[in-house]
Every structure is written in C-alpha cells, then in structure tokens.
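Of the protein chains in this complex, all but one are displayed in their positions.
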Amino acid sequence: MTTDIQLTPQGTLKHFLTPEGLSASLLTAILDKADTFFTHHGTQRKIKAMPLLKDKTVVNLFFENSTRTRTTFELAAKHLGAEVINMNIATSATSKGESLLDTIRNLESMFVDAFVVRHAVSGAAHFIAQQTAPHISVINAGDGQHAHPTQAMLDMFTIRQHKKDFTSLRVAIVGDILHSRVARSEIHALKILGVKEVRVIAPKTLLPSKIDTLGVSVSHDMAQGLEDIDVVIMLRLQKERMTSALLPSEREYFHCFGLTPERLHCAKPDAIVMHPGPINRGVEIASEVADGAQSVILQQVSNGVAVRMAVMAMTLCA
Amino acid sequence: MTTDIQLTPQGTLKHFLTPEGLSASLLTAILDKADTFFTHHGTQRKIKAMPLLKDKTVVNLFFENSTRTRTTFELAAKHLGAEVINMNIATSATSKGESLLDTIRNLESMFVDAFVVRHAVSGAAHFIAQQTAPHISVINAGDGQHAHPTQAMLDMFTIRQHKKDFTSLRVAIVGDILHSRVARSEIHALKILGVKEVRVIAPKTLLPSKIDTLGVSVSHDMAQGLEDIDVVIMLRLQKERMTSALLPSEREYFHCFGLTPERLHCAKPDAIVMHPGPINRGVEIASEVADGAQSVILQQVSNGVAVRMAVMAMTLCA
Partner (left out) sequence: MTTDIQLTPQGTLKHFLTPEGLSASLLTAILDKADTFFTHHGTQRKIKAMPLLKDKTVVNLFFENSTRTRTTFELAAKHLGAEVINMNIATSATSKGESLLDTIRNLESMFVDAFVVRHAVSGAAHFIAQQTAPHISVINAGDGQHAHPTQAMLDMFTIRQHKKDFTSLRVAIVGDILHSRVARSEIHALKILGVKEVRVIAPKTLLPSKIDTLGVSVSHDMAQGLEDIDVVIMLRLQKERMTSALLPSEREYFHCFGLTPERLHCAKPDAIVMHPGPINRGVEIASEVADGAQSVILQQVSNGVAVRMAVMAMTLCA
C-alpha cells in the first residue's frame, strides 16, 4: 500500500493510517506535539484541555467493538473541544444492506471533519481515506492484522519518556506477531526512529513467513531472546488462537513464552515492560511483572490520550 | 389526526409531527431558517454552528433503531449548542414493563426540553405531543407508516435549491407508496407548497387504496410516468416486502420500476433525482443514476442537518 496518501502536498499529516512510509521527523513531531498536552505537578502528570478543534466534528466509526480504544479517542477529541459522534456500525445502515462506500458518502455529507476507523478488515482505513471527501481526515484505530498506528505511537512516546535516545535501543516484541497489527506498526515505527535492533520472540507458528523482510531479528527462546534488551513489548494472546491448532494450551504457552520475573532478569536491569492491553495475567505475562517496578503499562494508557490528541490536532489542523 | 397541536396560540411551531395542516408560509419559514445555517466558500457549503439552544436538552427517543437519522439529529442539536441524550428504548425501562406514558412522564420530569421521537407505531409522536408537559417540544423522526416530516422538508429544501419556484413543478414519487411515511409526508408538503402535479408511480400492490384522495395522479408505468417530470423521488424498497407476496423478485422489480439512465431520459433533461437513503443499488435505482450528474442524493443528506437545525431552533425557541 502506498502511504503518500497520508500527507498533504506541504508534507504535513492529512490522514494517519500507518507509520509505514512516514519520516522520523514526522513521527517525532507527533511525539513532541503530544508532550505539549501534559502539565506536570511535581511527579504527577495531567492532561491539559485545549480547544484546538472547536467547531470540528469527529466520528468514531467502529465496525469492530472496542470500548477501550473508542473511549480514549472520545476523551482525546473532547479535550480538544471537538464534537464527537459514536457510531457502532454493527447496528447501523450497513445492516440494511448499504455498502461501506455509501455509508462514508452519507457521513461526509453531514459536514463532519474526521473519521476514526476501526475495522476487522486490513486496509479498510486506507480505502476510506482514498474514497472520502478532501476535507476529511481519517485516523486508523486498528484495521484487521494490518496496522494500529496510534497504539504504536503511544508506545514510542512511552519509550522516549524512559529511554530518551532511540538509536541505542534493542527492543523485543514477544508473542503472536503473525496476527498482530500492533506488532506490525511498532516494528515500522521503531525502524523509522532508528533503534539499534528490533527482535521478535515467538513460536514459529505465530510468525509471518516473510518476517525477515521487516528488518528484524528472530528468536524462538525467551531467555536467549531477552538478552541485552532495553524494552520488552509483550503482545496480548488472542484466546481464539488456542482453538486454531496454532498453539498448545495457555499453560504451555505461559511456560514457554510468558514473561516471569526470572525471565525478565535476562533483559537489561533497567529494561521497561510494555503491553497494549488488555492483559491476560498468567497467560502472556505474570502478575508480578505486570504490576512490578519495570512495568510501564499504565503509563502507556495515559500517554495514549495525549498521543491521540496530537494526531487529531495535527491531521485536523493540517 | 388534528394538527393544530403543532402550533402555539401565536401560530408558531411548537411541535413538528407532520407537514399535514401546516401553511405554505410556515413550511417556507422552515426552509428560510435552514438557509441561515449555511455559509458558502466559493462552491463549497459549510454548516455554521450557532448557540441558539444553549442550556437546552434534547432527548433522542428512539424506539426503533436508526443510526443515520439519530446521528443527523444529534449533530444538528450539538451545532445549536444543546445537550443531547441518546436513549435507545429497546434496552430501557419499557422493557421492565413501564408504559410509554410513564417513560415520557419520567423524562419530562428531568427538565428536558425536546423529544425527537422515532417509533414503529403510526401516531406515536402525536400521542407523546398530546400527553407531554407544556414546556416540551416533540419532533417526529418517523412514526410507522404515517409521517417523516423532517425528511420531507429536507427534500423540499433540496428541490428549492435546484428549482426555485414550486408552482411550476411536476414531481414523481416512485416505489412503495403504500408503506412509506416518507412518501406520505412528501405528498403533503408538495401540495402545500403548490406544485403543479404530484405523480406517484408504483405497482398496484404498493399503492394505498384511497390514493386519489391525496390529490395525486397515478401511473403504473415508468416510461410514461416520468414524462415532463422535473423532480424524481425514488423510494427505498424495503426488502421485507419481498417475502410478503406484494412483490415479485428484486430483479423483476428493477426491470419494471428501477430508475435506469434510459428511463431517466423520459423525464425532463434537467430533472433532478432524489432518494431518502439508504439506497439499494440495482434494486430501485441503477448505480449510474445514483452517482450521476442529475443525482442530488448526497445534497439531501447535507441539507438534512440544516433543516433539522431549523426545526429544532423554531420549535424550541417558540
């Protein structure tokens, strides 16, 4: 997929569909913008509301249910002063046989300014961005197994918050790489930002066949794979996979690929642990690690609000 | 049904339940008001937010699911600065055995200012308007097979936008007239605004038995029926009808009553094509026509936001 569609002729962000093809300076601009939405009271951080999107209307267009992601986008848009319309498309006109394109044409005719799109099909957000009216921005909130760019950027924000310089970092992504749009977008973002190494750790059944073309190194063993690692990103294990013969039992998975305190010792002593949530305690991660001193999982959630504000502000004021 | 209930003692609009019984000058006032909410940037139109309903609360009271209609009312109310509460009544207290009247009494006690009502039963909005507290306005967003007045008015707005003078126009309404609240409200509005002719085109099974009492002419043939027509309004074919022995197959229906480019040639060369949406491509309308130069279907959607703003502003500031 071409990604030029994401940029205005002036090179600013028009849509945000995938980190793929964007420049390091643009990704850094998103992180810097997100920074401006935080105020610091001693050690406490708070979000600063700013009416940058007054008189703008954002439509949360969720073809796939995701209360949590929808909520952070809704909060982010409201903090910017925008009007928000939530549309759960499972129950709407598409069930009356209307095509996706007709749904989009109708909504854009209502003078809205942005679509935040979640869809089970890879490429849905790109398709909408290609087809929609020129005044509308599209933000991908997860499309199939393709991309989840705001999740990737909130992860980048969290890494920068703790590690400052990307170029010296070795980052491990652990788990179901094959089905994960989060992993895919993280790999792109990390490579663009110039980390020293992205290492994926997974059983062979959960790796894409052409994983090497992404420029990552591969390990099938946790202890060995975590060596010298600065950042450990655990992926959520989709329980649906269990039944599909790709995986043994949950217990077996945890035994081989679960992040325990012992295993975490294989990484650098100051390594941080991340997870996009919701976590499966005792499946991909032990509770002691999820709640431990090296975990930054809840900071990721906080950063997600600011990063989504940044992406909305940048695309909608482009 | 009496319609005096729609007016204040001063003759202004208190509720908007049906165009039936309203004057041409009142309908024109709605269109004029809607005009004030548009700004023009070259050939582009935009909606202008105006805080006319600051401190007012509008309840979307949807007993029948309709994401699209609910969304335009929600947008319209928010553009006017109102607070909006969405109530999907399928899942609420009525399912605990509460009567409609008790639901209304409760909501009006919460100091809300308007109900936008969608209900599967004809007359539901009238009933609520009759029973509700004097400070509350009721706007009918579609009741059974009775009326859908804001849809009719956005159609009138669209016609005036393109054709200026109503009195010289011949308008065809094509399809399932029998079950259509849209057709019924359009016929009333068109007659009140003084068009030269309203012609309905439909198979005999989809016409009400007393259609002639509405002051319309009737045709059962598309080519003949479209002659001299300035405005073609296609109705959505409810697929449920197919199973009810009122209709042959979809293909057969399209063959006889579908609007194709060839058939559209039977109308005047500058005829416009309208449809309340969502459209069934290849059932009641060919894609070439729906997306063609004479189609104003998406303008109808845009106009719907302004017309609903107008109706809310007029009833709530009455």
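So that you can tell them apart, the chains are marked A and B in the order they are listed, and the count of residues begins at 1 in each.
In this section, a residue touches a chain if its C-beta (ideal position, glycine included) is under 8 Å from a C-beta of that chain, and two chains touch if they have at least 3 such contacts.
Since this is a predicted model, take the numbers as computed values, not measurements.
Only one of A:20, A:74 or A:143 touches the chain withheld from this view, namely A:74. Of the candidate positions A:28, A:130, A:161 or A:299, contact with the hidden chain is made by A:299. For the chain left out of this panel, the touching residue among B:8, B:39, B:106 or B:224 is B:106.
Which of A:135, A:196, A:239 or A:265 touches the hidden chain is settled by the complete complex: it is A:239. Residues touching the missing chain, restricted to chain B, are 55, 57, 83, 85, 87-89, 91-93, 96-99, 102-103, 105-107, 109-112 (touch as defined at the top).
Take chain A: the residues that touch the chain left off the picture are 46-47, 49, 65, 67-68, 71-72, 74-75, 78-79, 239, 277-281, 298-299, 301-302, 304-305.
We adopt the following convention: only the chains that are shown with their structure count from here on.
The mean-CA centres of chain A and chain B are about 41 angstrom from one another, to the nearest whole unit.
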